[in-house]
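Have a look at the structure below before the remarks.
Removed: one protein chain of the complex. Kept in place: all other protein chains.
By letter and in written order, the chains are A, B and C; residue numbering begins at 1 in each of them.
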């Protein structure tokens, strides 16, 4: 047991901080609270790659450093503190790489992993899981992949595809067994698909923050070579459940709006303590202390999950619990900050009166998505109850 | 629309207050926060009866006054404010009478109603609904009533029977159709049963407040004449659902621990405002204001439900919503009061340091029951969703 | 206690509902967000013709001397469709301020045209930090030797200031003899007045007003010098309760649209509404709606009847704001991704809830007023 970081880890953290500070000072990017991580910036990702900070947990044979998930979390935590623009490689690093290492063919590993880890061209991924009628219930996907010779022919529709309009490759779940009497759990496969393939149409979805972060993706007789099938045919659902754990195990679900918290604490230090007879400040103080507790607990949960992964265990219930807790914290932060800042919280970036330079307004608008992305809180609670506590399904 | 009481209603309220004050001054009873209403006291109930305050909503032909449910609520509200000992007639007045009027035979009405309304001997009722395996799910009752000639023979077990050890009559739900392929909803009947009948054994259950408020009741070949069957054979479940609305429609679910609220507000007025830099008082102030809002809303919900009943409508979803809300308020009051009073909240009645003369400790111990009695919050929410909002069952 | 609406009120409510449903589909509300003016002039004209704007004013000004409660009902209906309109800032806040503080000539000059929708006024309430405190209103009025005034300062989040003919604001008169918070009425295009349109999360058009040496004559003062806070304190309760009505309408729509969607939307092979977690969420929403309705109606009724209701108003505002916010949160959670898209209506209500809860005092500040009323 050790509830502190090692000297080496602290040194690593400092190294990252120094890098990010110099990038921030140089104006390479600016802090942005919209979106899960900072936006895609291949140039920035290349710099990270040069430092060896992509695929940091991957084995050396794929160009990785074989470091721990705890160390990876230190890296991501520091990136999120300033919302560094790691969007270009984030999905590939978090999910695609580990999935390929677990289930991919030799060709797939040799072709993709070195490219991902160097942030090369064409290596931004999007995830093609959800469909209009398969949201929380992924087993209900109906997009079909029908085998014809060496190829699969894809037809169907995906939705809520983040970065679908800029991604080079999609990581897709599609139904390969068309016998409708077979449950979806045993009928789906995973594919990688070149987003420039003929027959793919990407349509933007504008979200309530006015941003184009999602897309609908339509597949009309899209042809992909069988070498892009990942793992076993009809084994995709099981694979995806394992990958989801990694998706949920990150600290990005705690820190999506982290800059808000720092700004809020600074604001409270400066605020007029005597307003409203001092009563308001007393209330604010209590609220912020509670947020501080909740944030610190969320951070422990995240590092604990990373540590569980480092022990070679599947973090499934642990990751679900962590994500459910953390995203609720993010919403609470948003709510409390709004109550403390009052009417100016509605002013968007640009006007001098905007709370936290418009960051609060942005968080207000992104807020509803916090507890939905990557599995709603309710779906996660089901996982905790069924997989973690062993409660009966029927 | 009129969000104020009429002059006549205010006069009525004053009349009740004067009566209760004189009884309190005379030492007839003392305020007691344990239990739903003040304990059984036939003498006191007789005084209420003389005033015409039992069966106040009942038609004149049964000795009632045909007054409104809103007026009845004024009466009960005042009684609960001081937790007057109305336990002797409370169940009979609230549930048994209305059920008999709705479903009872002429003989039953003529025999019971005048006696109930006068608080005569032998007219304290208990409710024999729940069983060890039929709590939230009343349709699962297994206590059997088998017809033999003019009699029914009862065998089985009931549990959570409040006042079972002192009641004269029980109001029971039992299975009259023994064909197990018939769902409980269509197989049960209601009976009134003399609790002194041979074959009945009552065993006390001591609750966590150390009080004997519940019982287990065992039936071993208990014989009851068919004239005690209420309403239709096998129609009991439907009847009971209608009666439940009345059970849930009362203000007693809001005011079980009402004296605590008055005491808390008085305490806060007197407390040291500067303790802990004034921060604590500011917090207390906000908490108590919130309770005040919640209490006032609960009161409006209750009166609204009474008014709905006065309009001749079934208050089913309305009553469920009211009870779910109100019992949660009662728990919140208990929690907030405990946080405000601190360590002395654990001291029971008797010691001079006990918070509110031990009332808070009593409420702490009774607290877990608030949101369970007469339908848990979760069962009530199901009713709101299914019956109130029309969400689909399947 | 009687909880039903009077017959005439029901008639008004129903006709308002029909009218607004027809005239203000959500497509219009969205269009108006993009629109520079931000409200429909034809609907504005019609609301005046329907007598809504003048509902509670004296007949001598063209009003109808109706009950305040009926006005509340109109706001509830407008909340259901989120009608963007200068109704509240012009025909309520500004009109009532003039009615309260103005002399006969001022009333005769302004009220008829406000009631007929010919003039649009707005009242600037918030200071540069978004705070409302009539004692320190954030604008200073320096008296000149000629007896006129020079105004300097900033007002924030002023609704419909970009189209307002005139703007009412409270300024602190610095004068040894007679000073203090004072209501001024300035021209919407006064020299030295900068109106900065604000890009905000909500749908209503809001501006910042920056006053740099804006000249105001002594005649532009409404009522007496140093009494601005008193006049405002008489008008604010009404605006606050009408905001509760608006929130209540929005809340109701969110519950309706969510419950409806839960009946239709299938996941895991059955309607989402069959899931117990969904049912309990919906029951919570229904509870927020019912409780908000009762506490808001109570405040509106008491205010309408002229009965004391400071505590009841604050209870209503605190509770409705929280209930509306929590309900839209649940709405989003149950709608999932679709509700997070720009083309779905839900977010209009979500931001409306967030902003409305802060208008005319936050839930915390109203709880603080409840505490005041409790003597703690």
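The definition used in the following text is that a residue touches a chain if its C-beta (ideal position, glycine included) is under 8 Å from a C-beta of that chain, and two chains touch if they have at least 3 such contacts.
All values derive from a computational prediction rather than experimental measurement.
Asker: List the neighbours, among the chains on screen, of the chain that has been left out.
Answerer: A, B, C
Asker: Specify the residue from the set A:285, A:314 or A:332 that touches the hidden chain.
Answerer: Reading the full complex, the residue touching the unseen chain is A:285.
Asker: Which of A:65, A:177 or A:304 sits in contact with the chain that's absent?
Answerer: Residue touching the chain left out of view: A:304.
Asker: Touching the left-out chain: which of C:198, C:275 or C:289?
Answerer: Considering all chains, including the one not shown, the answer is C:275.
Asker: Any idea which of B:101, B:166, B:202 or B:347 touches the chain not displayed?
Answerer: B:347
Asker: Tell me which of B:18, B:43, B:110 or B:137 is the one touching the absent chain.
Answerer: Touching the chain that is not displayed is residue B:137.
Asker: On chain A, what residues meet the omitted chain?
Answerer: 1-5, 9, 70, 265, 268-269, 284-286, 288-290, 292-293, 296-297, 300-301, 303-304, 306-308, 311, 318, 321, 324-325, 378, 380-382, 384-386, 388-394
Asker: What chain B residues would touch the chain not displayed?
Answerer: 130, 133, 135-137, 140, 159-160, 205-208, 210, 214, 275-276, 279-280, 283, 331, 335, 338-339, 341-351, 353, 361, 364-365, 368-369, 371-372, 376-378, 381
Asker: Tell me where the left-out chain touches chain C, residue by residue.
Answerer: Considering the whole complex, chain C reaches the absent chain at 275-277, 280.
Throughout what follows, only the chains that are shown with their structure count from here on.
Asker: For chain A and chain B, let me know how many angstrom lie between their CA-based centres, rounded off.
Answerer: Chain centres of chain A and chain B, defined by C-alpha means, are spaced 51 Å apart.
Asker: Based only on mean CA positions, could you tell me how far chain B sits from chain C in angstrom?
Answerer: A distance of 42 Å separates the two centres.
Asker: Touching at least two other chains at once: which residues of chain C meet that condition?
Answerer: Only 364, 368 qualify.
Asker: What parts of chain A, by residue number, touch at least two of the other chains?
Answerer: Correct list: 279, 283.
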